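Below is one structure; the comments refer to it alone.
Complex shown without one protein chain; remaining protein chains in place.
Order of writing sets the labels: A, B and C. Residues in every chain begin at 1.
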Amino acid sequence: SGREPSPAAATRAVGLRAAFRSVRAHTGALAGPLSAEDQVIQSMPDASPTKWHRAHTTWFFEQFLLEPHVPGYRRFDERLAYLYNSYYVAAGPRHARPKRGLITRPDGATVAAYRAHVDAAVDALLADETALPPGIAGIVEIGLNHEQQHQELILTDILHAFSENPIAPAYDPEWRWRAAARAPGTLSIPEGIHTIGHQGDGFSYDNEGPAHRALVGPVAIARGLVTNGDWLAFMRDGGYANAALWLSDGFAAVQQEGWRAPGYWREQDGRWEVMTLGGLQPVDPAAPVCHVSYYEADAFARWAGRHLPAESEWEVGVRSGELADAFGVVWQWTRSAYAPYPGYRAADGALGEYNGKFMVNQMVLRGSSLATPPGHARTTYRNFFPPSARWQFTGVRLASFPS
Amino acid sequence: SGREPSPAAATRAVGLRAAFRSVRAHTGALAGPLSAEDQVIQSMPDASPTKWHRAHTTWFFEQFLLEPHVPGYRRFDERLAYLYNSYYVAAGPRHARPKRGLITRPDGATVAAYRAHVDAAVDALLADETALPPGIAGIVEIGLNHEQQHQELILTDILHAFSENPIAPAYDPEWRWRAAARAPGTLSIPEGIHTIGHQGDGFSYDNEGPAHRALVGPVAIARGLVTNGDWLAFMRDGGYANAALWLSDGFAAVQQEGWRAPGYWREQDGRWEVMTLGGLQPVDPAAPVCHVSYYEADAFARWAGRHLPAESEWEVGVRSGELADAFGVVWQWTRSAYAPYPGYRAADGALGEYNGKFMVNQMVLRGSSLATPPGHARTTYRNFFPPSARWQFTGVRLASFPS
Amino acid sequence: SGREPSPAAATRAVGLRAAFRSVRAHTGALAGPLSAEDQVIQSMPDASPTKWHRAHTTWFFEQFLLEPHVPGYRRFDERLAYLYNSYYVAAGPRHARPKRGLITRPDGATVAAYRAHVDAAVDALLADETALPPGIAGIVEIGLNHEQQHQELILTDILHAFSENPIAPAYDPEWRWRAAARAPGTLSIPEGIHTIGHQGDGFSYDNEGPAHRALVGPVAIARGLVTNGDWLAFMRDGGYANAALWLSDGFAAVQQEGWRAPGYWREQDGRWEVMTLGGLQPVDPAAPVCHVSYYEADAFARWAGRHLPAESEWEVGVRSGELADAFGVVWQWTRSAYAPYPGYRAADGALGEYNGKFMVNQMVLRGSSLATPPGHARTTYRNFFPPSARWQFTGVRLASFPS
Partner (left out) sequence: SGREPSPAAATRAVGLRAAFRSVRAHTGALAGPLSAEDQVIQSMPDASPTKWHRAHTTWFFEQFLLEPHVPGYRRFDERLAYLYNSYYVAAGPRHARPKRGLITRPDGATVAAYRAHVDAAVDALLADETALPPGIAGIVEIGLNHEQQHQELILTDILHAFSENPIAPAYDPEWRWRAAARAPGTLSIPEGIHTIGHQGDGFSYDNEGPAHRALVGPVAIARGLVTNGDWLAFMRDGGYANAALWLSDGFAAVQQEGWRAPGYWREQDGRWEVMTLGGLQPVDPAAPVCHVSYYEADAFARWAGRHLPAESEWEVGVRSGELADAFGVVWQWTRSAYAPYPGYRAADGALGEYNGKFMVNQMVLRGSSLATPPGHARTTYRNFFPPSARWQFTGVRLASFPS
């Protein structure tokens, strides 16, 4: 999966209504293995209940597509706008984020009915795609991409929830980590001016633009990902105890949180196990390391005498087609803080809050993960999380500079 | 309900097995109106999920009755001892209290099976009550009383959970507050030596003894409870804003928590409503005030030029039979800190942790509430909560001293 | 020092002006060994800077004596009323308590001038004691007792501050703990009705009344104090690790604070040292244990198969004259929560805030300590602190009940 999987294909090729049906159905499939009980809880403020994801992605279409653009549309239930708005200040008051796990009613069946109500209305709207008013297709498209983001979160959040349960339930008992691609060596990128960011008419988020010229390189980027085996060597070498390897905030996190291995790892009788979507499993040295924070990625790189790539370096490297596991395995931390591209300006209105207001105190991740839904990844895609986050499927690709 | 409702009757008269069946069935009935989703969440660290209450009360019988006293008993699932031990250090490690709301599995049906498994074993054990080994009846009795306590908590905790839901679900849409008994005036108790605490062979908790002699009175105790109407007068008089009426810690709580009315009250367009087991309802001035903290009860008493009764005064007063609404309406805060009676010593072993280790930083409440199950109340019963607690069914009866 | 040291003598016998001069001079003497730097800092929210104590006790006379009762009195500096009001809501807004250590200006010399300014005005007022308007003597007397309380706090607070300094400064290098009195055995008090609380015309705080009749006994009270040697035995027996000995809140404090010995104890190379007013010194097994919290006192009593006395038991015991070290060594925790005596009502106005508003969440201590100034102790004196407090000079006297 070194090359980008032709992201917008799913949407564009099959037509908007088919794409809508497909993405919406995928959400249902993801929730399938989960009971109503599983779907109601929130295991930490940064995670959300599955039921909330199901309802919130539905509210998104109701709020931004149906309500303003379909005359006569009747909301399923006025109260849900309050419950299922996430953070759009311009869209009105919201239920407090840390209290999402207290909403047992409306129950799961009602949320299913809510989804069906909105699906029917959108389906009707999209019946004749040739007659769509201007702007509608764009809103549908962002709604689908939005839902795909929440599809990944459904998996990361339920994994966190299950990891808090002493009996370690499995989301899918058959689920297993695969080995990382064998891809030794590095790709050398000489100094050059490249255009970074999204161009062309395919879908992208606003934070992927404006496309702009940037000087990239010289730099060498590892063709493969860091593995659990690499990480075990770091641990055996006392990596988590050696302050000299860490950013100051990073080592403070190590001490406060008691980190001594990646997230979800547990030592049992001298062997390491890891909580996965398949339940507790032995750590596989050949698999890519996952659930490491930026702090850990940075410390590992320093221990290895390497660096993390900048996001522009990663983007240029991926375009060459010579990096393995760029997509579909683990998100890859970059050393780039999440910031606006030169000249970026968020759109007006509630949808302008989608990305821009989070451009501080976070680090960029590139690529995609095993939890990213099909068709959602993109070479210019910018994911972002605080440097302490570990519950996402986050891993490491190294880089180095010629000396 | 001024007189004690003959507490042990339910247990003693009908026989142990019938009592067991009856109490266990009542728990099921209480959970009846609640969905699996309702039963899984925990709305604050001091509250517990309904499913947890159902499982924990079952664990209590397994841990203290079946496991040690029934040869060959096989635990339903070893892992549940860890999940459903509440605070008995001597009974082994426990799941962290604030994380009780993260246990979606075992699911509600499994907990029902757990209850059935234990019920069958206890039923078999109690088949011939005349042949019970010594001590068994006592353990069953404390197990039933323990379950009754959790029956009240099922109601207080689900009310709290529902109060956190913006759509304000009703546990029982028919539920309504009743007016307080009309009982003007006070009961005068002259100075005298009384025996305080439990005597006789009926069941009681260890904290109700040793019975001991105490000097009580002179004091006058109100025959009736403080009502919502009384409280509205306190509010109109600026009670929540007048620091001179409050204990220092109490006023700090007022300011930090933003209290300006009893718990669960909400002002809507200038009218007060209150969240109840029947959902949001208008505040009824004739109903007893409820969901007030000790701090509020104390401030109200000062505003009224009165005091709260000591628990010994309350006990002597109730014995006279002249106090209305002593039982079955709201617990009544006393001015007595929760402390051991002279010579009290907790029993050895895990059951010794039942009461004694909580005897600090809490205030005694007497009587019982509308949520207390039938047959559980007792004149010598000592309930206790921190002075800031408001989610229990807690109200106020006043007292005064001759000057 | 088993008998009460005739408390009011200092004030009454020598005349009000002489008493005023004497108490005020004693504050100056206590601050004598401390530099301006020592006097400015606040080492925790519950402690106060020496300079603050010096200024606040002066403000007390200005606020409650001079301003209302001396026509034409001019305040030294209006801004000091804001800075040096402690908690009297009725006396106006106050500087935030946790920020007392940020006031480098006014400097120490200015506070000395403030003291001189107020001293002169009070001295003039008291020149002819026979001509004092009614009420004045009472205000002076409470002002002097108030200042004596702060004299003890000057010592407890500077000890805490110095204990936070890695070089462990000594307040008085000559200071040493003395051995506890050798007083084996117990005093038996049979059941009887006693009058508890302050009677007569000597000075007392409002919380010592109303005097009231109470049933006390049967109980036996240890004639001597618990010593460091006793405490070392408790420690060797695993006292701090045995949850069964502790109140639940107490064991939580042990774990959260990492307590494994009394306050200010430090283990150096296997030997115990203790931070004192004389600096770091070896722990003397014969000295009374000090700087233990109520939680620790309670756990120790349980370990010893004993109890703590109630405050009424302590008072009756002391009146018998047969308890050693009742005064002048360490305050003695009682098992009594700090509560109003029956019929207690705080006075109106700011001085009514002196005691009453703290009557919750605290435990009563009786006696006095080595840091209590001469003439301040009283048999009916009620000191009070939260059960977790350790920075006061707090120790333990045991009691037991006939079985």
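FYI, a contact is a pair of C-beta atoms (placed from the backbone, for glycine too) under 8 Å apart; a residue touches a chain by one contact, two chains touch by 3 or more.
Since the model is a prediction, treat every value here as computed from it, not as a measurement.
Engineer: Looking at the whole complex, which visible chains does the left-out chain touch?
Structural biologist: Visible chains that the missing one touches: A, C.
Engineer: Using the touch definition from the top, which of C:46, C:67 or C:107 touches the missing chain?
Structural biologist: Answer from the full complex: C:107 touches the omitted chain.
Engineer: Hey, which of A:96, A:127, A:179 or A:243 is the one touching the hidden chain?
Structural biologist: The missing chain is touched by A:243.
Engineer: Write the list of chain A residues that the hidden chain touches.
Structural biologist: These residues of chain A touch the chain that is not shown: 87, 89-90, 191, 193, 213-215, 219, 243-244, 246-250, 294-295, 298, 307, 310, 335-337, 339-340, 342-343, 352-353, 357-361, 363, 387, 401, 403.
Engineer: Take the complete complex as the reference. Which residues in chain C touch the chain that isn't displayed?
Structural biologist: Residues 35-41, 43, 79, 82-83, 95, 99, 101-108, 161, 164-167, 169 of chain C touch the chain that is not shown.
We take it that only the chains that are shown with their structure count from here on.
Engineer: Linking chains that touch, what shape results: line, ring, star, complete or other?
Structural biologist: Its topology is that of a line.
Engineer: What chain is the most remote from chain B, judged by the mean position of CA atoms in each chain?
Structural biologist: The most remote chain is A.
Engineer: Could you work out how far the Cα centre of chain A sits from that of chain B, in whole Å?
Structural biologist: Comparing mean C-alpha positions, chain B is 46 Å from chain A.
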